[in-house]
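All protein chains but one are shown at their positions in the complex.
The block that comes next holds chain A.
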Amino acid sequence: MDETVAEYIRRTVLKIPRDEIKTMLQKWGFLSETQLQTVNFHQIKENISQDVVQLCEENSADIKQAAVLDIIYNHIYPNKRVWSVYQMNKTGEETEFFDLTEFKKKFKRRLRSALKNVTINFREYEDNAIWIRIAWGTPYTKPNQYKTSYVVYHSQTPYVFISASVLKSNLPLLCQALVVASNYRDIREMELRSHSLNSLKDIVFKRYSQNFQTYNPRPLQERNVAPESADLRIIQENRNEKERIQRVNQKVFGDGPQPKIEFAQYKLETMFKSDPKMDVLDKKEPFRCLVKFSSPHLLESLKSLAPAGMADAPLSPLLTCIPQKARNYFKIREKKGFFPGSFVSP
């Protein structure tokens, strides 16, 4: 077994939390149950990884099999990477059949015709997600297994989720291969980025709970049924306002959990509106400014602003349109026309 492969497997195993190592190796399926029984998974990770490498040596693992372990790790812990969403366009209206084997063949052929030194692995999952792992090399060097890009694609959808590596120069090549393999015409990057891959999927596939008005008989949800008879001396003075805020919030955000994104960035190129007497700026130039909101869970925190009394309800549509517009990076320019104001560039 190649030394680089051994080292790669060792480092991959070290990344896995100790309690998960056994299950992940079982999912990998490269080592047999009897082999796994011989490893003591309670020792320190250093030793576990050495034992695993030893077993892989017995089975003569190659880089392709090691790459599968890497895919499994990244599929279980996708939130360690930052994912961007790309949208593809097509002209024709033919019915899509999406043959998986054709897709894989076309992708590999396109990529390899431009760059021979790449390691490409595919893995399909139950939810029709196709995971592609690409390790990049150069025309003169072997693929660097530590500089990988990940692509997640659901068949017959125009969206691709890419977690690029440091080598941004390979991105156009990757995009081209995707377009060719999936029978689309072109591809562009959307202004939507997050660590949570599932939340990005929720946003573009519209899987998050939007509040639709229907007559469907649904069980009425009990909300805020605080025991009224707790202490009769406490009176809610602004109960009406509280209920109004709840209603507005529910209308805007829906009932279910919000997709998880960590940032919203607004690049302002608007004019600074000051008192003419103050004359802050001599030249009438847009005042460039960047406003960035960050949070472990931005949309949930926005949802709780009004009920917590920290902001007025309803919130600015610039904040609440994030899931519907499927973007969290905005450019706001001055609207040239009859009404002053700002408009969001597409």
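We take it that contacts are C-beta pairs under 8 Å (C-beta built on N, C-alpha and C of every residue); 3 or more make two chains touch, one makes a residue touch a chain; residues count from 1.
Heads up, the rule we're going with is that contacts and distances are computed from a predicted model.
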Going by UniProt, what is the name of the one chain that was not included in the view, given "Translation initiation factor eIF2B subunit alpha", "Phospholipid-transporting ATPase", "Ribosome biogenesis protein NSA1" or "Centromere protein O"?
"Centromere protein O"
The one of A:Phe41, A:Tyr77, A:Phe98 or A:Phe293 in touch with the missing chain is A:Phe98
At which residues does chain A meet the chain that is not included here?
93, 95-101, 124, 128, 154-159, 204-207, 210, 212-217, 324
